[in-house]
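Only one protein chain is missing from this complex, and each of the others stays in its spot.
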Amino acid sequence: MLAYIGRRALLALFTVWAISVLSFAIIQLPPGDYVTSYIAQMASMGSAVSDEEAQALRLQYGLGEPMYVQYLKWMNQIVRGNFGMSMEWRRPVIEVIGERLWLTVAVSVSALILTWALALPIGIYSAVRQYSAGDYIATFIGFIGLAVPNFLLALVLLYLGFVFFNANIGGLFSPELQDAPWGGAKVWDLLKHLPIPALILGLAGTAQQIRIMRANLLDELRKPYVVTARSKGLPERTVVLKYPVRVALNPFASTIGYTLPYIVSGSIIVSLVLGLPTVGPLLLKALIAQDMFLAGTIVLLLGVMTVAGTLISDILLVWIDPRIRLEDT
Amino acid sequence: MARPETLLDPVPAPSPGEPVTPGDQRIFVASQWQLMWWRFRRHKVAVASAVVIAFFYMVVVGADFLAYADPNASEAQRSLMPPQRLHWFDGWRFAPYVHGVKGARDPQTFKRVYVADPEMKIPIRLFAEGFEYRLFGFIPTTRHLIGVDGGRDAAKTIFLLGTDVQGRDLWSRLMYGTRISLTIGLIGVAMSLVLGVILGGLSGFYGGILDTVIQRAIEILRSIPTIPLWMGLAAALPSDWTILQVYFAITIIISLLGWTELARVVRGRFLALREEDFVVSARLVGCSRRRTIFVHMVPSFMSHIIAATTLALPAMIVSETALSFLGLGLRPPAISWGVLLQQAQNVQTVAISPWLMLPALPVIVAVMAFNFLGDGLRDAADPYGR
Partner (left out) sequence: MAADARLPLLSVRGLKTYFHQDEGTVKAVDGVSFDLTPGATLGVVGESGCGKSVTARSILGIVDRPGRIVAGEIRFRREADGAGAGDVVDLAALPPNGPAMRAIRGAEIALIFQEPMSSFSPVHTVGSQIVEAIMLHQQVSRREARAKAIEMLRRVGVSLPEQRVDQLSNQLSGGLRQRAMIAMALSCHPTLLIADEPTTALDVTTQTQILELMRQLQREDGMAIMLITHDLGVVAEMATDVVVMYLGRVVEQAPVDEIFHAPKHPYTQALLRSIPRMRSRSRERLTPIAGSVPHPYDRPAGCPFHPRCPQFIAGRCDREEPVLRPMGAGHAVSCFLYP
């Protein structure tokens, strides 16, 4: 078990490293270096950057030195919690991102939970009642969920809400609570607004998970151990839920790792359509304005959060699958 | 799964290195493809999807023929004009026409409102003259499938699907958008395929350390959220690049992360086949490695690759659409479904001009058709399976 978790953690570490390199590449890609653009930016705002300050910045980020030195210096800053300055906002990147990162997490996690809460029972139902009307309906909805890109779904729902209910289904807060300090009322307001984005984000994943659960369970239902359980005299519901469903849960649970990156990806673009105060709109703005430290940091943080989420789900898998727990003990 | 006839074949197998005649190969492969075709035909939805996709690619080839207006000809006077109603019969005679439209600015809201003029009938002609283009890229012509007489006359134009903010004809733009969106998917998937087959093949055939490294790399790539990365890479494309440069750059960016699934399929097939009786016996009778791979293994999983490729296409199309929708993918004046949908970003605009959402329809239909087709192909790919 420890070996398994160790392997997973090592892979996660590698992934974080890969993401950091890619984020660094994103920061480096635009022509010109950061300090030059920073000075130009400041000059255009009418405030000059002193030579000493520019020199200090150059030193801090190792400009003019080989790429890997620059990367290491950048990483060194990040490990200390210094993500650099946002040119667009002229504030430290981390301040600009602020709670948006946590709202992104909230949206993604609720989409993930919804995916599970819907896919598990529907998948079981579809398999146990194969070829029933309900099975066909689930399959059909599943196909729609897979075929309609989530941002288009968001667009259509937004439009329908606007035209038929004259209501804005976007956003995460009611306008009057938008800038209110955090408290019970605001949290409750957030919870009320979460289901629609979560549903939009989770639909494709749900569709996919229903298919996975259905296929796995159909396979498992034919296995001899189901006959064994039945021949003991267990009630049919116990037979199905305790044995084949339990076994089919493993491949189902292990796909969660692939669902999370997908949801986080989707949250960026769906947030833009629905106007959610997540890091999505911020990332787009930063990229268009070539505010590279902000953009690179968002990509890095999103990647790291996703990897952390995946790692947690991998570890949870140990709890579900005793075969891993008993491995090499 | 195996092709037992090769084992029972009374004709001695060609010695290693001897080229296989095309005839041989056709017979070897034919029965399998035949079986797959039979299985595929039973999958009605997949067959219907194949027809739909064939239609889409006909649009790709003949976009300029099907369009009747220059997709980039803008006209402020016709901004956000709703789709014109098409009248099929003039009295009792079959003669499709549309009414002319007059636009005026509402003095209170400053919005343009359009009123159909029942007095003015604009007949629609088949094979009418329009803007000049090259059919199939080399035949210069001015004929289009439909059009109106004197197409250059500003008052006499048709807008079957309305116009966008700049007053460009949506139908014609949709035709061109289809061309770009569907080819970008094809080229992207082709690049992914090359990467996927090479890496998946190496991984599956050689195994060992190489396999481990490639598998870990795939796992890492799959656990990274792709859209922020794509956005970052796409935003870094120099703004002075030409349409063609951006087009290829976007294709490369999309396929850079899209090859993992194909590699997984190829590797899986290699692993499964390596132990199959007919592959083992091919090795035992002394086939060279290259012959074993290309004569015995590849034909038997070609079908799986085709199916996986078909299933990978929708993701490519959606990726391009998403990037362009965000304004980070293809840039105007290039036209793609995503570029068209960019105008539908603002819900206020869409509420007034809902036809701007129409480009979502081909996206959804194409994605669904590719999915169904891929599913049908995947089921058919294993003709010896249950």
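Just so it is clear, A and B label the chains in written order, and each chain counts residues from 1 on its own.
The rule is simple: a contact is a pair of C-beta atoms (placed from the backbone, for glycine too) under 8 Å apart; a residue touches a chain by one contact, two chains touch by 3 or more.
Computed from a predicted structure; not experimentally measured.
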item: Chains on display which the left-out chain touches in the complete complex; value: A
item: Hidden partner interface residues of chain A, rising order; value: 223-225, 227-236, 243, 246-247, 250, 321-323, 326
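Note that in this section only the chains that are shown with their structure count from here on.
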item: Separation of mean Cα positions, chain B and chain A [Å, integer]; value: 27
item: Contact footprint of chain B on chain A as seen in their complex; value: 11-12, 14-15, 18-19, 22-23, 26, 29-31, 143, 146-149, 151-152, 155-156, 158-159, 162-163, 168, 170, 257-258, 260-262, 264-266, 268-269, 272-273, 283-284, 287-288, 290, 295-296, 298-299, 302-303, 306-307, 310
item: Chain B residues within the chain A interface of the complex; value: 216, 219-229, 231-233, 235-236, 238, 314, 318, 321-322, 325-328, 341, 344-345, 347, 350-351, 354, 357, 360, 363-364, 367-368, 371-372
